[in-house]
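The other protein chains are all here in position, but one chain of the complex has been omitted.
Moving on to chain A:
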Amino acid sequence: MADNQQGLSRRDFLKTTGIATGALVGGGLIGGLVGYNVKKDGKTANEGQLATEGVEGAPKGLMFLTNQNEFHVLSQATERIFPEDDLGPGAIALGVPYFIDNQLAGNYGSNAREYMQGPFFAGEATQGYQSALTRAEIFRQGIAKLDEEANARYEKGFAELDAEQMDTILTAFQKNEVEMKGVSSEFFFRLLRQATLEGAYADPIYNGNANMEGWRMKGFPGHQMAYVNVIEEEKFQVIEPKSISSMQH
């Protein structure tokens, strides 16, 4: 996992460029990524050949964040929310930080399918999201705030803190004790927590849930064509998971 934490090697950078080209050729971001990552047998393109480099699944890169420190802060925060343990990998090993970064670069980050016209007013809690900020803006601000808070409390960057210190800061965000602009820290924390779970359990075509380990830990078989022959079984069925990318040919 060292590579994930240290960021991109030059070779990874070239591969990232390859993804971008694929997306243009494929005519759509998701279509392009899937086409690049997945072979006809449903295995990811670099299974095996890149395993020695410690990169799980397809090559990954940053599409939204611009510096390594931001990415490290995001990575460590997601790992505290969904840590590695005896059951299996945590957020970092599952690729969750890449998943979040990549989503922030697309419709999710720009709230493209949501009503973003003004005027904006705070509103009541029952009225839901009322900020003019996009998720991309909230994450950028929130990540910077995590670092700021770490420096104020411990005179260190967030990514350099020990686990307990990180938890203290995340808890302060969760309890809305940190001042943010245009959005509450509690809201940012909820977004971060939700995005972490999404990255752990979304189909691996989105660059999280590496090797479907999130699904395997949970006993969820992912995409299966049918359960019609086993649904009446009393016994719990352990089924090797499959990605939806296995449907492409």
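As a working rule, a contact is a pair of C-beta atoms (placed from the backbone, for glycine too) under 8 Å apart; a residue touches a chain by one contact, two chains touch by 3 or more; residues count from 1.
The rule is simple: contacts and distances are computed from a predicted model.
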Statement: Should one name the undisplayed chain from "2-oxoglutarate synthase subunit KorA", "ABC transporter permease", "GMC family oxidoreductase" or "Lipase" using UniProt, the answer is "GMC family oxidoreductase"
Query: List the chain A residues touching the unshown chain?
result: 30, 80-83, 85, 87, 90, 107-108, 111-117, 119, 121, 123-130, 167, 170, 174, 193, 196-198, 201-203, 205-206, 214-215, 217-228, 230-234, 236-237, 244, 247-248
